[in-house]
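For this depiction, one protein chain was excluded, whereas all remaining protein chains were kept in their positions.
We call the chains A, B and C, going by the order they appear; numbering starts again at 1 in every chain.
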Amino acid sequence: MKLQFSPEDEQFRAEIAGWLADNLVGEFAQLKFRGGPGDEHMFPEERKAWERKLAEGGWTCVGWPKEVGGRGLSIEQQVIFFEEYARAGAPGRMGHIGEGLAGPTLIAFGSEEQKSKYLPGILSGTEFWCQGYSEPSAGSDLANVKTKARFDEASGKWQINGQKVWTSLAHESEYCFVIARTDPESKAHKGLGFFLIKMDQPGVTVRPIEQITGTSEFNEVFFDDAECAAEDIVGQPGDGWKVAMGLLGFERGVSTLGQQMAFQNELNEVVKLAKDNGAAKDPLIRQRIADAHIGLKIMRYNSLRMLSGGSDGSLQKEALIYKLYWATWHRDLGELAVDILGPEADIMVNAPYELNRLQSLFLFTRSDTIYGGTNQIQRNIIAERGLGMPKELRPV
Amino acid sequence: MKLQFSPEDEQFRAEIAGWLADNLVGEFAQLKFRGGPGDEHMFPEERKAWERKLAEGGWTCVGWPKEVGGRGLSIEQQVIFFEEYARAGAPGRMGHIGEGLAGPTLIAFGSEEQKSKYLPGILSGTEFWCQGYSEPSAGSDLANVKTKARFDEASGKWQINGQKVWTSLAHESEYCFVIARTDPESKAHKGLGFFLIKMDQPGVTVRPIEQITGTSEFNEVFFDDAECAAEDIVGQPGDGWKVAMGLLGFERGVSTLGQQMAFQNELNEVVKLAKDNGAAKDPLIRQRIADAHIGLKIMRYNSLRMLSGGSDGSLQKEALIYKLYWATWHRDLGELAVDILGPEADIMVNAPYELNRLQSLFLFTRSDTIYGGTNQIQRNIIAERGLGMPKELRPV
Amino acid sequence: MDFAFTEEQQMIRDTAAAFLKASSSSAAVRAAMVSDKGFDPALWQSICADMYWQALHIPEQYGGMGLGYVELVAVLEQMGRYLLCAPYMSSVAMATNALLVAGTDAQKALYLPQIIEGKIASLAFNSASRDWDACAVSVTYRRDGNDFILNGNYRYVLDGDNADVMVFAARDEGSVGENGISLFVCPTDLNGIERAALPTMDQTRRQATITVTNLRLDESTVMGDVGKADKHLNKILDLATIALAAEQAGGMQEVLDMSVEYSKSRSQFGRTIAGFQAIKHKAADMMLRGEVARSAVYYAACIADEALNDGPLANELSEAASIAKSHCSEAYFKNAGEALQIHGGVGFTWEYDVHLYFKRAKASEHFLGGSGYHRERVAKMLLD
Partner (left out) sequence: MDFAFTEEQQMIRDTAAAFLKASSSSAAVRAAMVSDKGFDPALWQSICADMYWQALHIPEQYGGMGLGYVELVAVLEQMGRYLLCAPYMSSVAMATNALLVAGTDAQKALYLPQIIEGKIASLAFNSASRDWDACAVSVTYRRDGNDFILNGNYRYVLDGDNADVMVFAARDEGSVGENGISLFVCPTDLNGIERAALPTMDQTRRQATITVTNLRLDESTVMGDVGKADKHLNKILDLATIALAAEQAGGMQEVLDMSVEYSKSRSQFGRTIAGFQAIKHKAADMMLRGEVARSAVYYAACIADEALNDGPLANELSEAASIAKSHCSEAYFKNAGEALQIHGGVGFTWEYDVHLYFKRAKASEHFLGGSGYHRERVAKMLLD
């Protein structure tokens, strides 16, 4: 075990930090600390411009292999990239679904044609993706997909019908990857296909979901005879679950450390508030602030272990618990923030419903313990996969 | 709603308080605050003598109807009796299983012969009872009874075979009431019988269970061809579950307020300790002490509501949650006690394993959330009976 | 000793439940909370003219019904349950209590009938302090002949911008802590009173800030002894605290009911989620917290009656208020949070009502002091 980064890595840290300091200025300065979860609906055009700026600097897709146009950074350097990005307060990435999910899926499962058609737009920060995964009746029961894909021999295209939900940035995206049922007789995770669908077509309708915060960054997406070219299915009909699960794997990884740096920014704001308004003298608040600080430190150690792991030979239990851990921690931070505000927590910035950052944090973090597998589902997964306990009984 | 007791009731309070002050002296003074849960194995002979003393004063079976020899007190006066009894630090009742469980069961379900044979010994504080209910493989699955009762035509007696567990005071009792399977083909709560068994016979063996505290107040009881007279079954063969469930109902009631007074004595000791050792200055300990105090007050209010309830017409939800509430509260009190002791909590009174009262409280209260239905089972019961949520799935 | 609702109290409770279920429906709440005043004046008039709720615990000599705090709490519980948007907490649990506790006969005779007729009243006493008692008063007064000149700023004034009548707490210039506190009651159309609504995250209850600048009040506005109103103010706040806890208990019931109902309708993995132990046990814990909340609130209501009538248990008021509020604050917020969790994604939408309760729960937790604050109050009684 060693904690220090190599001199080369520290050199790299200086490089990205310097680039960000030089470029996150002028028109982009207003984007600092904006566009993260709970704020993703803000400044979409400006953040798209920022994506192009990043691409110019070679700072998109830093973890992708060089052969597909990525920067091919080591794990350590990716960690550093995400940490510095967040430390600088660089804005929430409009491209993160393309870069973190769609791209890696295509790299792993896509055809050569698909790669050459879709990867460049992601790399250049010019084409954006959203995820068509959850459905209203599915929730945590991911495989309960009702959206249908029928191959129309006449047009030689797939026709997609159904509804997806909790799709963030749908109205800002060029493409959506969608799981749909190719075999109408099939059930659960069999008979699914993984489709790449153009958003700008008559068969696709996006409807924003008004959230607890009064804002909308999630959407419902309706597919009514939406079209998808024959060559825009990833893998074979019936492979959809396998492709999607591979994709889920990409959701966890080095970006967790960037997430944590964003959490650190939030925690810093909470600490500052407590010092400013005197709550830092309250012994109970002190305990909770310390606990939040400790929890975040441990989150980082756990991620470092996660990233370094595997050689250890053991099942990566520290990875299995990660979602439950950070989601709960983040939700607790939201509660702590408003409890430090005290009665002031109820007073908004402006009518009709303009929240300050900490109020927004408080409300938005309630979704953390729900999306991507509720805390309850996470506990099932941990018990079943991590501890070999029996699966849930199914009704007869 | 009114909180005050009537002048007559206050008069009664003075009477019992006075009697206790006059009688809990001399040889009985050493019994003060002794013999409660976790301490039930202490001073058995002296506490039996105390039971006789109580009986002389007419203070056994105060809630039983006058026609069977009880004192026939109103609910209010029973509350007062139990409160004053505990407030005076009068010892844990050796007779409580006879008075609180066996007697009421016989009064409700027993034959006239059974009543005249068994009630006098309970009333006079000369015959003691224990409960043969739990079995090793049953636990919370109460109906999973394996103990068998076979009627032997030759002797005209029942022969009992099997094992009971968690039987407190078994070695101090004249009688045990036992649930056993009269129909060997039956399952769950069908085909059971409710038997009154003499402990002093060759077929009954008592083996103390050494507990987490190093002491033994629970026992295993083995029945090997133990005999039970034909007339000592309560109700008919097959009625056992009904009789036993009626009995469970008796476990909750006015005595809860006495239990709470005992809790108050424990809490007072905890508060005193905190003041003495300086922990009362620690803001976190202050919160926990206040929380314990608040929790106990609310427990009392809830019991008052429970006892007054019914006229309200509603399902008595406040009764349904009572076990879960007090058990968790009491366990938390044990933790608080040792946390106030701090490092001193690890230091015993004497080797080999003599605990002080607070250490004993800490360890013994771990059983509160287990016996009489674990917290998990209590939550199932609350959800199913109180909220109409589905019963647990049974495996196919 | 009988710790159950009488038949009359049950009837009041059931009538309140039925009335509010119909009149404070989700649609009605959503319309009221974004309206200009934050409540529906027609409904408010109906509450006053048809239900007599403003009159509930006002003595008959002032035109009230002369009932007790138990009856009041029974109604407040249902208001919390149905999230009624109305200046009831301010007018009845704060201003009316202030008049009952500290008002002169003349003040009672003047203002109580106005409240009974539907005038809005409130209490202003604190600004940015973390305390919720007399020590929190920061607005000052000085004497000018027989008049009092008030200066300073109030915050978190419930319905302060809508109020027709205000009770103001202020302290003698230079005084600190519990010393020098006086209470005044006056109409809000005097010179020197400036009011502004504060936009609130919990839209179902309005708050305002009030600035008093050289507000001149004559002797007739003084409630009780000049400079010695700290005990009165604390008693008023304890009474208000119990009222708020009653609302919280009602809210707890509703989020439980919503959650159980939703869980029975939502299927996952081939069965309703109500059948999963994780959900059942959450619901069971919610019910436990809700039931004991009620026990704490009803007990506190009995004590409030004692306090209002100088009964033998009157001195338990602060403790009973803190017990009820410390339990209900955490419990309501926990229950509302669990309700969101049980509802999953939809609980996170504006469309479903859970978030309205969730926000109310947090705002009510902070207002008049959270669980930690009230536990420390109890700790002081026990340990110091």
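As a convention for this text, a residue touches a chain if its C-beta (ideal position, glycine included) is under 8 Å from a C-beta of that chain, and two chains touch if they have at least 3 such contacts.
These figures come from a predicted structure and were not determined experimentally.
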Listed by label, the shown chains touching the absent chain are A, B, C
Missing-chain contact among A:17, A:55, A:188 or A:382 belongs to A:382
Residue list for subunit C contacting the dropped chain reads 276-278, 281
Even though one chain is not shown, subunit A touches it at residues 1-6, 9, 76, 79, 271, 274-275, 280, 283, 286-287, 289-291, 293-294, 297-299, 301-302, 304-305, 307-313, 317-318, 320-321, 324-325, 376, 378-380, 382-384, 386-390, 392-393
Even though one chain is not shown, subunit B touches it at residues 134, 137, 139-141, 144, 165-166, 209-212, 214, 278-279, 282, 284, 338-339, 342-355, 359, 362-363, 366-367, 369-371, 374-376, 379, 392, 394-395
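Criterion: only the chains that are shown with their structure count from here on.
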Ranking chain pairs by contacts puts first B-C
With centres defined as the mean of Cα atoms, the chain at greatest distance from subunit B is chain A
Most central chain, judged by mean Cα position vs. mean of all protein Cα atoms, is C
Cα centre of subunit A to Cα centre of subunit C, whole Å, reads 41
Where subunit C touches two or more other chains simultaneously, the residues are 271, 279, 372
By the touch definition above, subunit A meets two or more other chains at residues 284, 395
